[in-house]
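First the structure, then my questions, so here it is.
Of the protein chains in this complex, all but one are displayed in their positions.
Lettered A, B and C in written order, each chain numbered from 1.
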Amino acid sequence: MTDTTIPVTTRKDWTSDQEVRWCPGCGDYSILAAVQLALPDMGVRREDVVFVSGIGCAARFPYYMNTYGMHSIHGRAPAIATGLAMARPDLHVFVVSGDGDALSIGGNHLIHALRRNVNLTILLFNNQIYGLTKGQYSPTSETGKVTKSTPFGSIEKPFNPVSVALGAEATFVARTHDMDRTHMIEMVKRAHAHRGTSIVEIYQNCNVFNDGAFGQITSKQTRDEMLIPLEHGKPIRFGADGRRGVVLDAGGIRVVDVADVGEDALLVHDEMAENPSVQFMLSRLASGPFEPTPIGVFRAVERPDYGTQVNQQLAAAQERNGPGDLEALLRSGATWEVA
Amino acid sequence: MTDTTIPVTTRKDWTSDQEVRWCPGCGDYSILAAVQLALPDMGVRREDVVFVSGIGCAARFPYYMNTYGMHSIHGRAPAIATGLAMARPDLHVFVVSGDGDALSIGGNHLIHALRRNVNLTILLFNNQIYGLTKGQYSPTSETGKVTKSTPFGSIEKPFNPVSVALGAEATFVARTHDMDRTHMIEMVKRAHAHRGTSIVEIYQNCNVFNDGAFGQITSKQTRDEMLIPLEHGKPIRFGADGRRGVVLDAGGIRVVDVADVGEDALLVHDEMAENPSVQFMLSRLASGPFEPTPIGVFRAVERPDYGTQVNQQLAAAQERNGPGDLEALLRSGATWEVA
Amino acid sequence: MSDTSTKHQTETRKESIDRVIIRFAGDSGDGMQLTGDRFTSASALFGNDLVTLPDFPAEIRAPAGTIAGVSAFQVHISDHDITTPGDAPDVLVAMNPAALRSDLNRLHPAGSVILNVDAFTERNLAKAGYDADPRQDGTLDAYKVYEVPMTELTKKSVEHLGVKPRDAERSKNFFALGLVSWMYTRPVEPTLEWIKDKFAKSPDVIEANTAAFKAGHAFGETAELFDHAYEVKPAEKLPGTYTNITGNTALAWGLIAASKLANMPLFLGSYPITPASDILHELSKHKNFGVRTLQAEDEIAGVGSAIGAAYGGHLAVTTTSGPGVALKGEAIGLAVSLELPLVVVDIQRGGPSTGLPTKTEASDLLMAMYGRHGESPMPIVAASTPAECFDAAIEACRIALKYRTPVFLLSDGYLANGAEPWQLPDVASLPDISTSFATEPNGTNAAGDPVHHPYQRDPETLARSWALPGTPGLEHRIGGLEKADVTGNVSYDPANHERMVQLRQAKLDGIAADIPPAVLDGDPDADLVVIGWGSTWGAISGGIDRVRARGKKVARIHLTHLHPFPANLGELLSHFDRALVPEMNLGQLCKVLRAEFLIDARPLSKVRGLPFTAPEIEAAILDALETGAAQ
Partner (left out) sequence: MSDTSTKHQTETRKESIDRVIIRFAGDSGDGMQLTGDRFTSASALFGNDLVTLPDFPAEIRAPAGTIAGVSAFQVHISDHDITTPGDAPDVLVAMNPAALRSDLNRLHPAGSVILNVDAFTERNLAKAGYDADPRQDGTLDAYKVYEVPMTELTKKSVEHLGVKPRDAERSKNFFALGLVSWMYTRPVEPTLEWIKDKFAKSPDVIEANTAAFKAGHAFGETAELFDHAYEVKPAEKLPGTYTNITGNTALAWGLIAASKLANMPLFLGSYPITPASDILHELSKHKNFGVRTLQAEDEIAGVGSAIGAAYGGHLAVTTTSGPGVALKGEAIGLAVSLELPLVVVDIQRGGPSTGLPTKTEASDLLMAMYGRHGESPMPIVAASTPAECFDAAIEACRIALKYRTPVFLLSDGYLANGAEPWQLPDVASLPDISTSFATEPNGTNAAGDPVHHPYQRDPETLARSWALPGTPGLEHRIGGLEKADVTGNVSYDPANHERMVQLRQAKLDGIAADIPPAVLDGDPDADLVVIGWGSTWGAISGGIDRVRARGKKVARIHLTHLHPFPANLGELLSHFDRALVPEMNLGQLCKVLRAEFLIDARPLSKVRGLPFTAPEIEAAILDALETGAAQ
C-alpha cells in the first residue's frame, strides 16, 4: 500500500478477540506479547500484515493477532507465504513456525525460501520438542533425549538452526529467547526491517514437555555469563563487565578471557560480511544451550528480494511487449483464414 | 555379511546387462565408469551392494550396476535408503541423485540423512540443470540462467551443496568432477570407506542442456589454475608448481600468491576438525565454477552411524529384558481370569 | 481383596444394577483421563464388561476453566456384554462449571450430577459462560445433584502430610475417584497398588493421592449425602485370561505378533500425528523384540524408510492419520509398483484438512481405495473394535507378505483411544504368516546366464518372486517405471503395460478367495440388511438388538475386508433389495457397494466427531423399515 500516515497503535490494536490457548506458563505467551508490542513501532497497518503458520502450538499464533492470518498445514507455511509474498509484495508477511514444523517436515521449504530471499519474516519458536503432539523429540532436541518416541534416548544429532540457515544462503539470521522481551522486540523489528527472508530463532520454553531446556543460558542468573550478545561493528564480549570475548585466528574461533589476549585481539562482529563464513563460525561456538551462546543478529546482508525481482521482470516484459493483448496472443502462432 | 574372502572382480563384474541410456557425450558415462572401476577395490561383494536412486538422468544409474538396486521416486532416495540401511547394516548402500532430485524435491531427506549420519554413500551428480525433464533450471543453476522455465533468466541464488551439507551436520563431504576419473575413483572409495553418511558432489556435464557448465575449471587446460586440491594435513596450494595458496587469519579466508605470504602462512587443511567452520570457509572460497574451486575431501570426522546405534539399543534392550516374549507382552498389563 | 475394602462393602446397603454409564468431566488440568482410565481398569479387573470413550480437546491445554478446556472420559460398565460407551451417562462428575455446562446436555433425564462445589466460584461460572449459578436457577432441577466440596476435603485429607495447598489441590481427582469407587463398590486395593507404582518416582505424591482417594471413599460411606452404594456384578464371559486394552495398543501388539509369526524383524517408519502417535510410542518401547522404529522427518520419509526396510526383508509398517496418508500417496504407489509388502496404518480422524484432530471419523475409506495416480489397487482391512485391532494387524501383515503388496489397515480415533476387555488369544493358535524368499535363480538373461526374474509370479497368488539383497547371484534392479512382465526390466511396450496393469488388478481380485466369507447375521428373508465396517460395529450391534427386541426382522453384515470384498458378499446381498449403510462419513462404503453390486444401498451418515449410539442406529433402522413398508 502506498502510504499516507500510519495510524498510531498499541498492543491492544494487534490483539484478536480469540482466547489464547496455550498451557499456562508457556513461553509462547511472552513471544506473543513481544510481537504485539513490536508491531506498533514498525510503521505498518494492520490490514497489510499477514501471519502465516503451519501446525503446532507455535502455529496457533495467527489466531491471536488482529491481522490477516492463515493457520495452514504442517511444515508448508514458508511455501504458502512465498506465494503470498510473490503475489502481494505490498504486504508484510510473517511466518510463525515451531522447530518441528520448520525443520522437520518443513525443512525443505524453509531452506528454499532462504535461498530465494522471499520477503518474509520467519519466527522460529524453538522449544526443542514437539509440543502439540504431546512430547516427541524434534530435529533440535539434544542427542540422548528421552521422549515418548525415544524411551531409550534419541540417537540423532540435532540441527543448529542458525548453521542450517547460513548454509542455505540466508541474508538475515538472528537468535533471541523468550525470557528477554526487550531483546525479542528488537530482533523482531530488525527482522521485519530487512527486505528479503529474515529468520529469527527464538529459544522458547515448553514448560509441559521440555521445561528448562534453555534455563542454563537464559535465566536471569546465568544470562550474563552464558549469552554472547552480537553487535555489528563491536568487539564480541560478554560476561561480568565484558570479562570474556571471542577471537578468530589461524587456529579458528574460540572464547577467551579478554585479559589474556587484550581487547584489540577480539573479533569485531560484522553482520554485513557478504561471505557468511565467520558468521557460521559464530553459530558453532556453542554446541548447545549449555555453553556460552551467541544471540543477536548473526547476518544481515542486502540482496534483492524475490518478489521485487519478479515484479521487475514483469515490468520489463511490459516495457518490451506492452501489456498483454489476448487477441494478439491467440494469433501469435501461424494462422490462416477460412472464408 | 561376516566375510570370508572377497572374490576378485573387474569392472565387467559390476556392469549389468542393461543398455546404458544417456545422451552420447553425457558426463554420467564417465561417472559410471569411475564407480564400476572403484568397486573392485572396495572389498565388497556384489550381493551386498545396493544402489538406490530417485528420478532423473542420474537416477538411471542403478540399472547399469550389476548389484541390487532400486530406481525409486523423485527426491525420496535418501529416505528409502535410510530405512534400508537401518534394517540391513550389513549392506553397502549407495544413493545416486541429481541436483534437482537431491536439493530441490529431496532437500529435506538429504539434510536429515546427513544429520542422522545414516551409513550411506551419497553421490550427487550436479549438472546444474534438470536433464530428464529437458532443461529447466535447478537449485544449483547460476543466477540469471535462461532455461525453458526462466526465459528471462533465473532470479534465484543457487545452493552451494558443500555449504548445505556442512550446515546440516554432515560427517563426510567431498567434491570431484567428471573429467578426472582418477580423482573420482579416489573420492568414491573414500566416501564408501567412511562409516556414516558421506556425500560426494560430482560436477557433471550435461552436454545437451547445460554444456560446459564446469568447463572453466575442469578442462585439462584450466584445471591446474582453477581447482584447489584439498589434502588432509597439507598446506592448501594450487596452480603451476603451487604458485598460489589459501590463508586464514583474523580477516577470514582468502586465496594468495604463496610468494607474498610465505609457505608457512598457508592454511593446513584439516578434514578431521570436529568443528566444521574452517571447512565451511573453504566451501565459500569460490562463488561458482568460474573461480578457483576446492575439490577433494572437505570434511571426514568420526561419529557413530545411525544403524549401528539402533542395533546397540536393540542389543541393550535384549540384554535387559531378554528376547521379546509375546505371551509375556500380552500379559504385561493388568489381567484377570474368568473361570 | 483386602479386609478393609471388603469391610467397607459389607457395612453399607448395596443396590445391584446391571449397567451404569459414568462420565468424568473437568478441566484439562484436572486429570480426568487418568481418573476415568483408572476407574475403567478397576472395573475390568472386577470383571465387568465395559466400553470407554475418552473425549479431550485439541489444544494441549486451553485456558483453565473454559469450555474449550474441558476434558472428559466416559465409561460404560455392565454385568453383560455391551458394545458402546453408552448413550446418555447416568452419572456426571463435574469438577468445575465448564464441565457441567459442556456435558450436562448429554446426561440421562434421570441421571445424577456430582459437583465439586469448591470450583463454583463467580470467576469460574463466568469463564464457563454462566450468567447465573446453575445450581440456583433451576438448570439442575431435573437431576439428582450431589454437591461435594472436593477441593477442601482433599486439602484436609493431606494436611497431615504437610503438602502445600497448591499441590494438595492436584489430588482432588483421586478424591473423586475414591468417591465414585465407593458408589460403585470398585475394589480398592488395586487402585492403591497402581498409585504406588504410577508415582513411584515421588513418594509424597503417592501419599497425597492415596490419602485423597481414601478420603473420597470414606466420604461416600460416611456422608449422609449418599443413602447407599451400587453394585455392578461381573459380566458373564468366556473362561480365559483378560486384559483391558485400547485399539492403538492392540494394534501395536498385533504388529509385534505378526513379526513373530512371519519370523521377520518389524520396522516402523512414522511421523507423529494424533491419534496415531501412540502406536509409534508403544512400538519404540519394545526394542527387545527386535523392533526398529524411525521417527522420520515427515510422512513421506516415514513410508519411504518403510519401503527401504521392506526391500531389505523387514516386515515394514508406516502409521499415520488422514493428513499423513494424503502425503504418502505417491510413495505408496511406488510400493504398489515394486510389489513389496508394506502395511499402511491410518487411524482416521475428523477431516477435511486438519479438521478435528482429536475427534473420530471414518472418512478416509475412498482415499485408501483410490488415493493414488494410475491404476494402483490395494487391499484394505478395517478393525471393528479396540481388541480386534490386534487381529486386523496380523491379517493386514499376512496379506501384505503373501501377496507382496502394500495393504491399508484402517482404524479410527474412537477405536484407538477406546478400551475394552480382551480375552488374550492362545499365542500358539495364531496363524503362521511367514513367507519365502528366492534363493536360486529363476530364469536366464539374454546371454543365457542364470538370473533372478523379480516379476516371475506364483501362478496361484500371482505374488512375485522376492529376492533379498545379500543373496548371491540374485542381484537385480526394480523401480517405479513400468516393468517387463517376468524380467522386471524397464519396458515401454504398450501390450506389456496393459498386461502388468491387469496382473496387478488380478492379484488383488484373487485375494477375495483367501479371506473369510462375509457373515450374514439374521435371516436372509429380513426386509433390510444393515452393512457396516470399522468402529460402527458396536453401535450397530446395539441398534440391531434393540430393533430385534421389538420383534422386527433385520439382517446385518459387518465387513473387515473392504478391498477386495469377501467372495460371497454379492450373493448375500442379492437376497435384499434394500440396504442401510451406517458410516461416520457421507456414505463412502455405500458408494462402493452400489457401484459393485448395483444394489440400492442408502447411507446413514454421522459426521460429528463422535461414534454412533445404539438408539441412533435403532431409529434409522425402524425408519428404513417403515419407509420400506410404505413403498
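In this section, contacts are C-beta pairs under 8 Å (C-beta built on N, C-alpha and C of every residue); 3 or more make two chains touch, one makes a residue touch a chain.
Please read all numbers here as calculations on a predicted model, not as lab measurements.
Where does the absent chain make contact, in terms of the chains shown?
A, B, C
Pick from C:A88, C:A326, C:A512 or C:A567: which residue touches the chain that isn't shown?
Missing-chain contact among the listed residues: C:A326.
Determine which one of B:Y130, B:F280 or B:Y306 touches the chain that has been left out.
In the full complex, the listed residue that touches the missing chain is B:Y130.
Which one touches the absent chain: A:G233, A:G251 or A:P323?
A:P323
Return the single residue from A:A81, A:V208, A:V278 or A:I295 that touches the missing chain.
A:A81
Suppose we count only contacts with the excluded chain; which residues of subunit C make the list?
Considering the whole complex, subunit C reaches the absent chain at 57-58, 68, 300, 321-323, 325-327, 329-330, 333-334, 336-338, 348, 350-357, 359, 361, 363-364, 366-367, 369-376, 479-482, 492, 494-495, 497-498, 501-502, 504-505, 585-586, 591-592, 594-596, 598, 600, 606-610.
Tell me, which residues in subunit A touch the chain that this view leaves out?
These residues of subunit A touch the chain that is not shown: 1, 16-18, 45-48, 50-52, 55, 62-63, 65-73, 76, 79-88, 90-91, 108-109, 112, 310, 313-314, 316-318, 320-324, 326-327, 329-331, 333-339.
Which parts of subunit B face the unshown chain closely enough to count as touching?
19-24, 55, 57, 60, 71, 73-75, 104-105, 107, 130-134, 136-137, 139, 148-152, 208
Note that only the chains that are shown with their structure count from here on.
Compute the centre of every chain as the mean of its C-alpha atoms, then state which one is farthest from the centre of subunit C.
B
Count the touching C-beta pairs: is B-C or A-C ahead?
B-C
Find the geometric centre of each of subunit A and subunit B from their Cα atoms only, then give the gap between the two centres in Å, rounded to an integer.
Subunit A and subunit B have C-alpha centres separated by 29 Å.
Can you give the whole-Å distance between the Cα centres of subunit B and subunit C?
The answer is 44 Å.
Need the CA-centroid distance for the pair subunit A / subunit C, whole Å please.
Roughly 39 Å, centre to centre.
Two-or-more-chain contact residues of subunit B, please, as numbers and ranges.
Within subunit B, the residues that touch at least two other chains are 108, 112, 310, 313, 316-317.
Can you list the residues of subunit C that touch 2 or more other chains?
287, 297-298
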